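Missing here is one protein chain; the remaining ones are kept as they sit in the complex.
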Amino acid sequence: MNRFADHAKNPLLISSIAILALLVIGELVSPGFARGDQIVRLLTVSAILGIAAAGQNLVILGGREGIDLSIGAVISLGAVIAGNVMNGSNAAIPLAFAAACCAGFLIGVVNGLGVTYLRIPPLVMTLGMMGVIQGGLVVLSRGVPSGNAAPALMAFVSRSAFLGIPGILFVWAAIIALMALVLKRTRFGWSIYAIGSNENAAVLTGLPARRIRVLLYGLAGLFGGFTGVCVIGYTGNSFISVGDQYVLPSVIAVVIGGTSLSGGAGSYTGTALGAIALILLQSVLTTLNLEFWGRQVIFGVTLLLLMLLYGRQARLRV
Amino acid sequence: MSGLGKLGGRAWLVTAAALLVLLMVNAVLQPNFLEPSVIQSNLTTFLPLVLVAIGQTYVILGGDIDLSVGAIVALVNVVTVTVIAALGGEGTAVIVGLLVGMGVGAGSGLVNGLIIAGLRFQPIVTTFATSIVFSGLALWVLPQAGMPVPEPYWRTYAGTILGVPTVYVIYLLAFLLAAFLAARPFMIRLKAVGGLRTAAFQTGLDLGRLRVSAFALSGLYAAFASLCLTGETASGDPLMGQTLAMSAISAVVLGGTALAGGVGGALGSVLGAWVVGMIGSVIFFAGLPFEYQTLVQGLIILAALAGGVLVTRR
Amino acid sequence: AETFTIGLSNGWVGSEWRTQMIEEAQAAAKAWADKGVTVNVVVQSANVDVQGQIGNVRNFINQGVNAIIINPNSPTAFDPIFAQAKAKGILVVATDAEVSSKDAIYVGIDQKGWAMKSAEWLANALGGKGNVVTINGVAGHPANQMRVEGYTEVFKKFPDIKILNEANANWDQAQGQQTAQTLLATYPDINGIWVQDGMAAGTWRAIMAAGKQKSIVATGEIRKDFMDLWSKEGLTSGASVNPPGVMASALNVAVLKLQGKEFKDDVFGGVYGNAIYIPIPFVSNDNLAEKLKEAEGKPGYWSVTDVVSIDDAAKFFK
């Protein structure tokens, strides 16, 4: 029982089991669901959510009730900026990435400054920022052509680059590896865990906790901007609410990936698996020929069941 | 009382000041702003947010958060109109509908509370998941908007009870319930739970019961809000109330309740909700071009939140 | 000269279609100057829920406008507030989505007819038989509901058309694309996809990614950038037009009414008996080139539009 409980606490294992189970259910319900090319497409969608969740993961790891609700608006902004910058031209893709990431980074830094120096609770700061960006997008998108994704960007997201696998998956794999490396093997990574675990103690070992936290929010924005470019690569053109659907799922992916919402513990590998599990679940539900409300209820209940395994708070009486 | 004044005092004074400024600006921009009918219509508009914010206050004071209030509002609305219609729409049907609606609201809150406090789930993600379930159920009960409520219902809501506008009566009752709860040991204990959970536990408080009560109250107040909305809209709508949760959190924080729990109170949240409502009104009467409205509203709210946190910080 | 103040209320700012709707209404108001009528418009446009939009209407009432034109967030929720507006002598016109209030009129397209038109096109394009999936907007939303009724009614007339699955993707292009991907993978034998609005672009991307653009027919949409793609890729598609000009049309009708004209007795119809339906243009491969010419020089987000001119509007009156 104890051994089982120990394993049951390993989020990587649980997410993997959940993913396998969903694949099996999907294949049973509709043969062909777990086919290779379909899996690749689902992974592509997961990659977009997963990259968005990377930023979310960082601010959550950094503790102090870290969360970024503005990430959806930043994604939309990134998509709109990228669309305007590229406007169908392959040559402008690097510039589009740069511009979207910069804009996201700057917004993230503002979030970070508000959270650390003005000590506004992150939920509130980023919620307010979400409203501001959405308003800014309404202003920005008016009269300005929203533009189109460049063909090469769309190929990057949905066409095979190598062995039937699109470029974005290689990029995501690289991000997963890089995040694991940074979190486990660099001082910056250790610092994130340290400030998430006990900020005061981290400062007393000489870590610039506030600068790190500002940077984390900046990175969250940067990942948001990057996601925005990927989204426009996926959809072909941008619209101002395109990022809304990523806000809470990015948090959920982090949580079912085993990162504690109180900070200081977790990994991005888990988050990536969480993102895949979430997208798979949505997909399986789509294939079930149910009324919409039934899909909703099953979706919500499944999320609760997943959290039953490891999204829980510590017991008070030990 | 002195202790209360010292602890909660500064936070809601700031919000009150902000509200005063907004009121004055609005009065300048809108000549008939202070006419009783205009005041009443504004207060009517703000009422559902006020109610949801009061309920959310208890959850936040206890150190949790409830993102599902919007979905509860929708669920209560469709259940109420369905029950009233099913019972034939007479006087007793309305009463039963109201009671069932409140039961559904409190019950939904209870479910949240039991899952979160009982199974030790994270409140943010849990209430997000239950909100998906509640909205699904709302769509099951009433797949599309419609099903008018009987005329006496919404005529009474828009009219008067014993000569007093019904909306004011509801404000009064909501305040009385909030004041009742504030005067009970329940409030101190809830703040203790939100303030430092281990200490509250070691002191022997029944954390589970307190947190569940807070969620149930939040659900109940969401039901009140929903019943008001039903009075305002005179019909069922399974998509009702979707932006309420986030606005209510803003209102609670603007009202000086600490998001981390342990500090604050319902009165501040009422002021906070009024501030959120007044910002929209001021922007309208300032005559901004429409594409700037969302931006300016966002900026003002962000500034108000930041300002509030800054001023109350020590 | 006559002067009227008209309040325009829009409860969702998530798409450029809405922006275009308001801009066209503003332009229509200006155009009245030629007729010696001053029409001042006051706009309230933000993401609000029903309660927020009721607040908007209240503001208009308190401000003392002559008429309110609203793109409502609910068909039924405004009955009491419209009654109050009418009591103050304010004309209330709903557009884009019908309202149940007997104190308001509706000027706009018949959403059900809109769906029937494209469903008929799809059924005919399929030769009256085949497997169809549908991708809808927000479940429970009135416009969505009427559209579902519309296509259901049409497809019922074709016994050989089988609806395999009806999914909801919330009028979000990316979700539409993701849903289409899953459906395409789940049902290898899809012949036709009936899909609404912006989600059509996403659906077509999924179809193209699956290499099935020759074997599947699907409904399309009326944004310029989609029509560009449509023509470039030689797709087989058809799209009912819900013109963003509906609000301008409503405004023209409203001003005529404010001038004291009386409606003809038989103009009203619709679900609630208070609707003036305006024509629904249709874009198909037959007239695509022509519509693209109209769109020349417009930004990618521009939608094919149509406004009931003042003269045409006058035909509704005695």
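Worth a mention:
Order as written gives the chain letters A, B and C; numbering starts at 1 within each chain.
Here, a contact is a pair of C-beta atoms (placed from the backbone, for glycine too) under 8 Å apart; a residue touches a chain by one contact, two chains touch by 3 or more.
Rule of thumb we're sticking to: contacts and distances are computed from a predicted model.
Its record in UniProt calls the unshown chain "Sugar ABC transporter ATP-binding protein", which is the match among "Diguanylate cyclase", "Acyl-CoA dehydrogenase", "Sugar ABC transporter ATP-binding protein" or "High-affinity zinc uptake system membrane protein ZnuB". The missing chain, though absent from the view, touches A, B when the full complex is examined.
In the complete assembly, the contact with the undisplayed chain comes from B:Leu196, out of B:Leu43, B:Leu196 or B:Met246. From the options A:Arg35, A:Arg119, A:Arg159 or A:Arg187, the residue with contact to the chain not on display is A:Arg187.
Across the entire complex, the residue among A:Val24, A:Leu178 or A:Ala201 in touch with the chain not shown is A:Ala201. From the options B:Ile65, B:Ala117, B:Val212 or B:Val263, the residue with contact to the chain not on display is B:Val263. Think of the hidden chain as still there; on chain A it touches residues 184-188, 190-191, 193-194, 197-198, 200-208, 264-265, 316-318.
Residue positions on chain B in contact with the hidden chain: 1-4, 6-7, 183-185, 187-189, 191-192, 194-196, 198-206, 258, 262-263, in rising order.
What we mean here is this: only the chains that are shown with their structure count from here on.
Comparing chain pairs A-C and A-B by the number of C-beta pairs in contact, the larger count belongs to A-B. Put simply, the C-alpha centre of chain A and that of chain B have 30 angstrom between them.
The set of chain B residues that touch two or more partner chains comprises 138-139, 143, 291, 293-294, 297. Within chain C, residues 13, 19, 47, 139-140 each touch two or more of the remaining chains.
Interface residues of chain B, counted against chain A in their complex, comprise 65, 115, 119-122, 124-126, 128-133, 135-140, 143, 197-198, 201, 207, 246, 249-250, 253, 258-260, 291-299, 301-302, 305-306, 309-310, 313.
Interface residues of chain C facing chain B in the complex, by the touch rule stated above, are 8, 10, 13, 19, 22, 42-52, 54-56, 58-59, 61-63, 74-81, 84, 100, 138-142, 145. Looking at the complex, you find that chain A touches chain B at residues 65, 67, 114, 118-121, 123-125, 127-136, 138-139, 142, 248, 251-252, 255, 261, 291-297, 299-301, 303-304, 307-308, 311-317.
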